[in-house]
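Dropping a structure here in C-alpha cells format, bear with me for questions.
In this view, the complex is presented without one of its protein chains, the others remaining in place.
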Amino acid sequence: MDQNNTTVSTTRRGFLKKFGVTLGTLGVVSALGVVSSCNTADPNKKFRFLNAEGEWVEVDITKMDVHLTELQKRGREGIPGKKFVMVIDLAKCQNARQCMAACQTAHHLKPEQHHINVLRMENDDLTGHYFMPKPCQHCDNPPCTKVCPVDATFQRQDGIVLIDNERCIGCRFCIAACPYSARIFNWTEPKPFEEDIDRIYDVELNVPQKKGTISKCLFSADRLRIGKLPYCVSACPNGVYWFGDANEDVVTNGTSKESTRLSTLLEEKGAYTLLPELGTKPSVYYLPPRDRLIKYNYDGKNYLGEDEPDNPHHG
Amino acid sequence: MSEIKNQDEKAVFEKIKEDLLRPVKTNYWGYNALIVSLLTLIAAALYAYYFQLRDGLGVTAMTDYVSWGIYIASFVFFVAVALVGMLISAVVGLVGQKWITPVGRIAEMIALAFVMMAGIIIVVDMGRPDRLLNVFLHFRFQSPIFWDVTVVTTYVAISTLLLLLPMLPDLGIMRNHLKGEVPQWKWMLYNILSLGWVGTPKQYQILHRTLRVLLILIIPVAMSIHTVTSWLSALTLRAGWDSTIFGPYYVSGAFVAGSGAVLVAMYFIRRGYGLQNYITDYHFDKMGKLMVLVSLVYLYFNLNEFLVPGYKMKTHDAIHLHTLFSGEYSLMFWLTQTFGLILPIVLGLFKKMRKPFPLMLIGASLVIGAWYKRVIIIVPTLIHAHLPIQNVPKDFTEYNPTGMEITITIGVIATAVLIVAILAKLFPVVPIWETAHEKGVDIEKDL
Partner (left out) sequence: MNTILKFAVIAVFIFWNTNVSNAQTDWGISEEQKSETLKIPFDQANQEAGEAIFNTQCKMCHNEMSVVPVNTRLLPLSPNLGSQEIQKKNSDGELFYKITLGHAATGMPPFDRLSEDDRWKLVTYIRTFYPDYQPSTSTVAASPATEKFVGTIKGITLDFDTTNGTIKAKLQALDEMGNPANAKNVKVSFYVKRAFGDFLINTKKTDGQSIALEQYPLDLPADTNGYITVIATVDGTSITTSKEVKFGEKIHYKNPLDEPSLWGPRDNAPLWLKLTYILVVLGVWITIGWAAFQIFRIYNLRER
C-alpha cells in the first residue's frame, strides 16, 4: 500500500507542485490510506456501497459479489422513460472551472484527468476566444460503444454512455474512436482515497477507479438516480448548464435552479451540437457564445501558467 | 542403364539430403550467439514487463491523447510481415511459379512466428491482461477487436498446417536418416511429427489435395486479418485514419514488409548454412522482382492515401498532412517513404542490385521502414484530435516512447526472430523432397 503513496507523489511530483492545495489534500488522504490499509484481510471484513437512496450500506465479504452484480445490473439498465440532455450556454461560461473541480472530486480523479474539460476555443483568428466546457457528449450513435469488444462501455436506455471498469480490458479502442477526446485511462494506480477502501464498485459513479481501465463522464448517473443534478451542473457559479429530461421537454439551470422549456431554449438561442458532421448525434447541446459576458485576452499561457505551444486547432 | 540412372539419382539425392540436413545436425557458434543475444533481449523485456504489470501502462509514454503507441504500431507491423506466408505460398505458388520452392518454407516460418507475436503484443498493450478471458466471455459481434481475435487465431491455425503439411515428406526422410545423428529427443520429435509418412501415392494425393485447399483458403483469411487490422484505425472518425482504402493500403504495405523480411532471412540462412547451391542468385533475382512489383502496388496506394486528402485539404486532414509533410513527423515520414518505398523500387530495377547482398540491405531497409511507417500511421493521427488538447501536462501533446516500452517491443520482436531461428534450425529450411523432385529424383524408392 506504500506503493500507492510513492507512485503518486514521485511520478507526478513535478506536476503536482503547481497544485499546492491539491497536493496538501492528497498528502493527507494518501497518508490516511496508508494507515487504514494496514488492517489485513479477515473473513469478517465489511464492504460498503451507496444505495439508491444515497446512503452507505455495509455488507459482508461473502455478499460482495451479489451487490456488485446488483449495482452493475442497475447501472446497465438505466432509468426507464428518460432521455437526459445537457445544454451548455457558452455565452455565460467565464472559465471558473468549478465544474471541473467538482467532477474531479466526485469521481476521484487526478488533477490531469478530466471527465469535463473547459477548453479555450478559437474558431478563427478574427473570432476571438471563448470557453467551452466539454463533457462526454453521450451520443445516440456513439462511436466508442460500437467498438468495445467486451460490452464494457455501453449506452443505457436513458441515453447515458457508461463504462464498467470491472469488465474493461484496457484496450483503449474507445479512446481512439471518440472524436471528442472525452475518455481518459488510468495509466497508473488511481489517486488513493480513504473511502474507496473496501468500497464496492458503483458503475454509475465509476468509483473506485481502477488501474488499467477507462474512465469517462457519466452525466453523474448516480445523482440522476436520486433526482439530483450532475456534480458539474450544480457546481457552476455562472448559470452555464441546463440539464433535464428531453422527454419532459424541460431543463433546469444548475445555478439558478430555474426551469425552462428545452425546445424553446434550443430554438430561440440557436443551439448546435459539437462536430455534427460526424453523425454522432450528441445529447449535449451548445448555445452559441454570442454577447459573451467577459472578453478574454489570451496571453499564450496554459492553465499551469506555462507557455503553450502553437496550437493549430481551430474548433 | 536404369541401374546407372538409379545410382546417379541416389547420388544426387544423397547430396541434396546431406546439404540440406547439415544445418540440422551441425552446431554453429554464430547461431548460438544469436540465440543467446535474443534470449538476453527477451529477458530484459520480461523484466520491463514486470514493471509494466506492477505500475500500469503509465511506464510507457502513452497518454490519454496518444493512447496507442509503438505496441499497436508493432502489432500492425507483425501482422503485415506475417502476410508474406500467404503472398509467397498461395498467390505466387498458385499461379504456377516454380522458383518459390526454397523460399516458401522460410516465408511460412516467418508468417507463423510473426502472427503469434501479433497476438502477444496485443496482450502487452492491454491495460488489464488479467481480463483477457473477457474477450471470449463477453464478446460483441460488432467489435473489430473480436473480428481480429477470430482472424488471428484462424491464421495461426492455417499457417501451422501450411508449415507442417509440406514438411511431412522431409520429416519422413529425417526420421529415416537422422536416427543416431541427432539427439534422441530431436529424433523423437521428427518421428512424431512425420506422422508415419512413407510417401505412398495415396499419401501424396491426400497431401497435395489438402495443400491446395488450404492455399486457397489462406488467401481470404490473410486478406481479412490485415484488412481487419486496418479497420482498427479506419473505423474511427479521426483524420488520417478515416480512409476507405485503408484495407488494401495495409495489405499492399504488408507485402512490401514481408518480402523485405524474407529477403533478409534468405540471405542470412543462405550464408549461415552454406546453401548457395539451393538458394541461388536466381531466387534472389526473382524475389527482388517480386519486391519491386509489390512496392509499386504500395506506391499506388500511397499516392491515393496522401494525394486525395492533400488535394482537398479539409481542416483536420490538412493539419494531419502538414504534420507529416513539413511538421514534427516530416523527417521520419520522408525517411520512411524514401527507404521503405521509393529507393527499393528504383534500386530493384537494376539487375546489379538484385544480387543477394544488395537485396539483403534493401530488405532490411524495407523492414525497418515498414515498422516506422506503422508508427507514422498510428501516432500523428492521435496527436491531432478534433478538439484542442488543453488543461493537461505538456507531455500529453507529444509521444516519445520510454525505455521501458522500447525494451518490451524489442523483446517481442526478438521473440519473433527467435521462433524463426529455432524453426529454421530444427527443420530444413529448403524442402528436400521438392528440391529432389525438381531434379528428377524419385525419393520414394529411397525411403
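In this document, chain identifiers A and B correspond to the written order of the chains, with residue numbering beginning at 1 in each.
Keep this in mind: contacts are C-beta pairs under 8 Å (C-beta built on N, C-alpha and C of every residue); 3 or more make two chains touch, one makes a residue touch a chain.
As the structure is a prediction and not an experimental result, all values here were calculated from the model.
Student: Check the options B:Thr200, B:Thr244, B:Gln276 or B:Ser326 and report the residue that touches the missing chain.
Tutor: Residue touching the absent chain, from the options given: B:Thr200.
Student: Which of B:Gln7, B:Gln142, B:Thr315 or B:Ser330 touches the chain that is not shown?
Tutor: With B:Gln7, B:Gln142, B:Thr315 or B:Ser330 as choices, the missing chain is touched by B:Gln142.
Student: What does the interface between chain B and the hidden chain look like in terms of residue numbers?
Tutor: Per the touch rule, chain B residues meeting the hidden chain are 138, 140-142, 150, 154, 157-158, 161, 164-165, 168, 195-198, 200, 202-203, 206-207, 209-210, 213-214, 217, 221.
Student: Give me the chain A residues in contact with the hidden chain, please.
Tutor: 20-21, 23-25, 27-28, 80-82, 92, 94, 96, 98, 140, 142, 145-146, 151, 154-157, 159, 161, 224, 227-229, 237-239, 243-245, 247-253, 255-261, 291, 293-295
One rule holds in what follows: only the chains that are shown with their structure count from here on.
Student: What is the distance in Å between the mean C-alpha positions of chain A and chain B?
Tutor: It comes to 42 Å between the two C-alpha centres.
Student: Within the complex, which stretch of chain A touches chain B?
Tutor: It comes out as residues 7, 11, 15, 100, 112-114, 117-121, 134, 143, 146-152, 167-173, 175-177, 179-181, 183-189, 211-213, 274-275, 278, 280, 302-304, 306, 308-309, 311-315.
Student: Can you list the chain B residues touching chain A in their complex?
Tutor: Going through chain B, the ones touching chain A are 55-58, 60, 62-65, 67-68, 122, 125-128, 131-132, 134-135, 137-140, 142-146, 149, 232-233, 235-238, 315, 319, 322, 382, 384-394, 396-397.
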